[in-house]
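Notes for the one structure printed next.
Note that one protein chain is taken out, while the other chains of the complex remain in position.
Should a chain be cited, it is by its letter among A and B, assigned in written order, with residues numbered from 1 in that chain.
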Amino acid sequence: MVLMRKPIITLLTDFGNKDPYVAEMKAVILTICPEAIIVDISHEVEKFNIRMGAFFLASSANFFPKGTIHVGVVDPGVGTERRAIVVETDKDLFVGPDNGLLMLAAERQGLKNIYSIQNTDYMLPKISYTFHGRDIFSPVAAHLALGVPASAMGPKIEDYVLPDFAKPSVDGEVIVGEVLHVDGFGNVITNFSEDFLRGFGLNEGDLIDVSVNERSFRLRLCKAYGEVEKGELLAIFDSYGFLEFSVNLGNASNFLGAKIGDKVKIKLNF
Amino acid sequence: MVLMRKPIITLLTDFGNKDPYVAEMKAVILTICPEAIIVDISHEVEKFNIRMGAFFLASSANFFPKGTIHVGVVDPGVGTERRAIVVETDKDLFVGPDNGLLMLAAERQGLKNIYSIQNTDYMLPKISYTFHGRDIFSPVAAHLALGVPASAMGPKIEDYVLPDFAKPSVDGEVIVGEVLHVDGFGNVITNFSEDFLRGFGLNEGDLIDVSVNERSFRLRLCKAYGEVEKGELLAIFDSYGFLEFSVNLGNASNFLGAKIGDKVKIKLNF
Partner (left out) sequence: MVLMRKPIITLLTDFGNKDPYVAEMKAVILTICPEAIIVDISHEVEKFNIRMGAFFLASSANFFPKGTIHVGVVDPGVGTERRAIVVETDKDLFVGPDNGLLMLAAERQGLKNIYSIQNTDYMLPKISYTFHGRDIFSPVAAHLALGVPASAMGPKIEDYVLPDFAKPSVDGEVIVGEVLHVDGFGNVITNFSEDFLRGFGLNEGDLIDVSVNERSFRLRLCKAYGEVEKGELLAIFDSYGFLEFSVNLGNASNFLGAKIGDKVKIKLNF
């Protein structure tokens, strides 16, 4: 049996939920592709924070069904010479500015082709200099949802922008990474992946000597927040597979004084 | 004529609207049940505040059509031994943690059966210890939406957790209750129900002597906010049937210095 699935279009922006900007994108999409199911990933990405947007998109894209079309708009260069692109992967399509925003998610899915969006047939008739999310990315996504091939949008390119996101490094008996994200619960998500740390022999139950901004903490790697007392610090592999510092029923970011981009060191003594 | 209705799944969480957690739940639901119509009840429940979540769910669930599937995730015990449950009522289905969150709404609809979710066939293949909203509750809800019976999820249980929410009491010539909720307008919603107060003879137009946190106020029971002048205090039965204190075009919470959980006393002299 073939499951007849309507096209899904996701939206990720730094527009916030107050202004009607996101609604205008949805209006344009539904005008062109009335069948589209639109899902908001987040509109509360910090303004112009491409890295946070890339992390949100990479975290969530793989949970959507194959063939989902992801529109990302964290676009400080809107109206300048920066290109608009469609990225075709082994699983999905991504539409947005050529500034790295889409590539963390796209690379995880396996890159196939990247096209520079130039064909005005698939844009709004009047294109503003300030809102390509509405005037270019949304109509392009809606046409892709109708079945227009990505290759119709413009020429294939190879020189796309790759995000330059820090990866952890090994420095003698210490590994050095950083805070990738602080979520709404105050959980401090690092850029140490589960595979990376398990390669050094880390296991649940081990104690970890951590320093954040030169302040030192010792905490245990747990499986669930509730394994420690209320208000106590723990480490855990989060649902994306990154090492996360948490306080059970509390706020680890406040506890540790940690914010996005802060340096995190872990001693390799477990 | 039988109205062909697509399944509706509602989502209520304390995840906030910034992080991509809610989007991941929607992605999982739409992967399993592409037909599902997903409606957000709220994702701004205060972190770990089961009572606020229970109030939101109980307030809104009955407005949805019969057969709606409600997913609630205010889940401080995620990853511990707390059970995951499906609650079947005379009207709807509720999916979430067994911590009382679902029961205020479910009891209002008439409880039928409660099942402990144990059948891994209806969960994601890999279950994290930190995000059962995505890995268990969402796929279970999506399978229920496909028509899988609630009884397929696991054994029936009787020893579910009931919320312990304060009810008003009578103390001589005074009734004692508390602030159930303060909404975005600053309206102060108490746990005095309309039926309860009318039983003591309260009618529109009556003056009420109220004390909140030992400060006393006299105000009139009105039918509409606009019955008093701008900036003036009034009492009103809100759209859920609870007594509410409001300031016309103002903020009663600030005016009264009242917050959730504060004690409210009313003199029985009307």
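Note that a contact is a pair of C-beta atoms (placed from the backbone, for glycine too) under 8 Å apart; a residue touches a chain by one contact, two chains touch by 3 or more.
This one's a predicted model, so the numbers in the text were calculated from it and none came from an experiment.
> Which residue among B:125, B:147, B:184 or B:201 touches the omitted chain?
In the full complex, the listed residue that touches the missing chain is B:184.
> So which bits of chain A touch the chain we can't see?
So the residues of chain A touching the unseen chain are 15-21, 23-24, 26-28, 30-31, 34, 47-48, 76-80, 128-131, 134-135.
> Name, in rising order, the residues on chain B that touch the hidden chain in the full complex.
Residues of chain B in touch with the missing chain: 3-6, 8, 10, 12, 17, 37, 39-45, 56-57, 59-60, 63-65, 68, 183-185, 223-227, 236, 238-239, 244, 249.
Keep in mind that, in the parts below, only the chains that are shown with their structure count from here on.
> Measure off the straight-line distance from the CA centroid of chain A to the CA centroid of chain B, and report it in whole Å.
Spacing between the chain centres: roughly 31 Å.
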